[in-house]
Structure formats: structure tokens, C-alpha cells
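In this view, the complex is presented without one of its protein chains, the others remaining in place.
As written, the chains take the letters A and B, and residue 1 is the first residue of each chain.
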Amino acid sequence: MNNISLPPLVALLVFPGGLFLMALGLAYEYIDRKLVARFQNRLGPRWFQPLADLVKLLAKEEIIPDGVHRGLFIILPVIAVAGALTAALYTPLAGFMPAYSFPGDLVVTLYLLSVMTLSMGLAGANTADRFSLIGATRTLTQLFSYEAPFLLALLGPAIAAGSWQISTINLYAENNRWMIFTQPVGFIVAIIGLMGKLELPPFDAPEAETEIVAGALTEYSGRGYALFRLGKDIELVIGLTLVSAFYLGGLANPLEFLLKTLALLLVVAALQSLFARLRIDQTVGLWWRAGAILGLVQLAVIIAGSSWLRPLLFK
Amino acid sequence: MSIGSMLGDILKSFFKKPATEKYPFERYEPSQNLRGKLVYNPEKCSGCQLCIKDCPADAIELLVVDKANKRFVMRYHTDRCTFCGQCIESCRFECLNMTGEQWELASLKKEPFEVYYGRDEDIQFLLDRAAQPGTGEPCGGEGEGA
Partner (left out) sequence: MDLEPNKKFVVPIGPQHPALKEPGHFEFAVDGEIVTGATVRLGFVHRGIEKSAESRTYVQNLYLMERVCGICSHVHGTAFTIGVEHLAGVTVPPRANAIRVLVAELERIHSHMLWLGVAAHEGGFDTLFMYSWRDREKVMDILEEISGNRVHYSANVIGGVKFDISEEQRGKILSSLDFLEERTRHYLKVVNEDETFLGRTVGVGIMTREQAESLGAVGPTARASGVERDIRVDAPYAGYEQFPVRMITDTRGDLHARFVVRIEELFEAYRVIREILDHMPEGELTARVPRRIPAGETISRVEAPRGELLYYIKSNGTDMPERVKVRTPSLCNWGSITSVAVGHKLADMPMLLVGIDPCFSCNDRTITIKSAGVDLGWTWEDLRQHGIEAYR
């Protein structure tokens, strides 16, 4: 893995945080939309569409509805984006060493990623709109259901690498067999957990447009909505980075980063277009009955393997 | 029971051209039978006005210049026309037809929606008369004329 040393302000505002991440997020959103469109035999958007959407939304008036806590309404989108941007600082973006790193940053990153979902849930609960309230309930329900399996799925590589530091796990993944082969169950749980986290179809019950319009964000317009969308795009990049760093043999350089995350995005886009939307009760059932148990079994096997089998096999 | 039974479709589509028509850039080639803009041939018209009586949208008017010499001008409002083709059915002399070529009739101005059919000198005669002050509505009354 390459190491670059940047002044902290540059690391925060330009690369790998800030502008670079936003641009990458928009680019990945475009690729995702284009891929889904092609899978559905459609043309899909032009390359600048996500940017155009963002600019349009930023330029629009932000309407603050009656009956909301104004401060919360304004600050929640900012917190969401801030959480996502901060999480990026600990991930090996573009194949470079994370800007900041300390033992145990995996847990911090995962919780920073959840801040986004939490903000969306709060944003929905903050407004008096009925669609928002149901959307918020569903968002938080989904948060509780995917979080545990997703965490378990990312813990597998962490335990195998014997570290809770993302850069160490990345390094371990580079030098060992790809963990998609050694821990296939964990990979499947991780990729589906990622889709749940990003509320992509078929796990888009929290924002199912045919039922509850836009879910928790129904009352958002203009700047707030733009920020939430941007936050989601950034999460998409971070999520893809994490999963490919852990399961697809690490990210050693920018080329590897691009190839591996895009390959993963291709799979995610295909999964998005393959299924009918799951009801929220089906999502919860799937996660707790299948996802969590599979993740636990995988984890048990890894722990057993690393503590008993390895001493037995390699004396 | 299976999961992802449309996998074959999406994989095939990934390597295929999208089905989307790029309409304004690539013009769609319609069927020859398409009912497009109405055309009127005054040569065979007897002036019976059955087409006007049957038109459900009041889209056509017949302006009579000289009934004895069978000089007729048809004023056709493309914006009112519903392209049902009843006028063609009603006409016993086959003066009316709908073209398959002209179907992009949208316009930002109102003028292109009013089309005159007939001999050039007859149309000119009517338009000149309409241009004269004091006559008010161009070309006389509702389909009756001079």
C-alpha cells in the first residue's frame, strides 16, 4: 500500500476526504444508475446527471415545514454528511494508506457510517408528516436488523487478520489468499448488509416510493435533501472500499481500488435489479434468521480455526 | 421456487443495445398506415360536408368560394384533430386522406395548427378577403363562406 503524507487540512478538505470523496461518490452513483439501467435494457442517465441533481437541489429553496424542530431539521443532514466524510478518513481510499489510523478504527468507522442512517431516522421522526414517520420507523428498524450481521461479516476478516485496524486488515488481505474464497459466507452477508445499509432495492422499504413517497426524507427539499443524497453516495464508496479491501484481497494501489470496487458495484447493481422489494417484516426476518446466524457461524468457524486448528496443523 | 429468475434477462441486456428510442436524435420510422396529418384534395369534392358533420372534434371547416364551380377550401385545425379517421370513412369521393409521414405536428406557435387546403388562388382569395378591414372573422362564417 502506498503511503502519502498530506497536511491535515488537505486530507480533510481535498483528499481523501472532502472534494475527492464527493466527486467519487457522484461518479459511483452515476455508474450504479447506469448499470441498473443497462440491466433493465434502458439507456440510463448521462454522466453529469448526479452532479446536475445535486446542483439543482442546492440551488432550490429549502422549505422547513410546520411542527418540526428547526435546528434539528437543519443540522441533521450536515451531521449525516460529516459522519460519512469522517468515516472515509480511516478507510484505504483509492488504495492509499488511510489518512488517520489507530488500533480499533474499524469499530469507529462502522459507527460513523451508522450516524448517517441514524440522522435519517431522526430527520423523519422530527417532522410531523405521516410518510416521514413511517419511513423513520422503517429506517431505524432496518438499522437494527442489518447492523449486527454486517458487523459480524466485517469482523471475520478482522479476526483472521488478528487486528481491528483497517489498514492492518487491508495489509493482511493483500498478503494472503482472498477472503472471498476463505470466508464466502461472510462476503455474501457483507455485500447484502451493504445494500441494506444504503437502502438499495430490494431493501428499499424505508423509502418505498409506491407506499410512503420518499420515506423519512419526504419533507426534505433543497439543501437538506442534497446533503442526504451526497452522504449516501459517500457511504456507497466507503462501503464498497471496505468490503473490497477486506474480501477482495486488499487495495494496494489506485488501479486495484478502481477495478475491485467497480467489480463489486457491478454485483451490487445486478442484485438491485434482480429482486422485488422486501417488506420491512421480511427484511428483518431475513437478517435475523439468515444473516445474523450465517455471520455467527462464520465467525465461530474462524475463531475455532484460528485458536485450535492452526496450532494443531502448523505446530 | 428460485431466486433471481430474471438473471438471464439482465445478463443478456448488459451486452445488448438499450431498447430506448433516442427519439429527437433518431427519428422513429412509423408504419405506412399511420394516421397522421389530414390532407384534402379539392378536385373530387362535391361539398356535401358529411365529413364536417361527423367530425367529433370540429377540426375541419369547408369554406365555399364558388359552389357551382366546385371551388372549395378546407380549413384544418391540427390542434383539434383527434386523428380518428372518421372523415375519411364519411367521404364518398375519397378527397380526404391521412399521411403516414407528417406526424410531428407540435409547435410553439399557434399559426402552424391552421392549415388551408385547396387551389392556391382560392386560398389567396379567402386570405385577401380576410385581410380587408371590417370583415372580422377571416373567410366568413362557420364553414359556410360566400
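Convention: a residue touches a chain if its C-beta (ideal position, glycine included) is under 8 Å from a C-beta of that chain, and two chains touch if they have at least 3 such contacts.
Everything quoted here is computed from the prediction, not taken from an experiment.
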item	value
Chains in view that touch the one left out, judged over the entire complex	A, B
Which residue of A:N41, A:T86, A:N176 or A:S221 touches the chain not shown here	A:N41
Residue touching the undisplayed chain, where the options are A:A190, A:A205 or A:L248	A:A205
Contacting the left-out chain in the complete assembly, out of B:S46, B:T82, B:Q102 or B:Q124	B:T82
Among A:V185, A:V213, A:A290 or A:I303, the residue in touch with the chain that has been omitted	A:V213
Touch with the omitted chain, as defined above, among A:L54, A:I79 or A:L278	A:L278
Contact footprint on chain B, counting only the chain that is left out	1-6, 9-10, 19, 30-31, 33-35, 53-57, 82-86, 89-90, 98, 100
Hidden partner interface residues of chain A, rising order	39-42, 67, 128, 130-131, 133-134, 137, 201-202, 204-205, 208-213, 273-282
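The rule is simple: only the chains that are shown with their structure count from here on.
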item	value
Inter-centroid spacing, chain B versus chain A (mean Cα positions, whole Å)	56
Complex interface listing, chain B residues touching chain A	3-4, 6-7, 9-10, 13-14, 16, 18-20, 22
Chain A - residues contacting chain B, complex	37-44, 270, 273-275
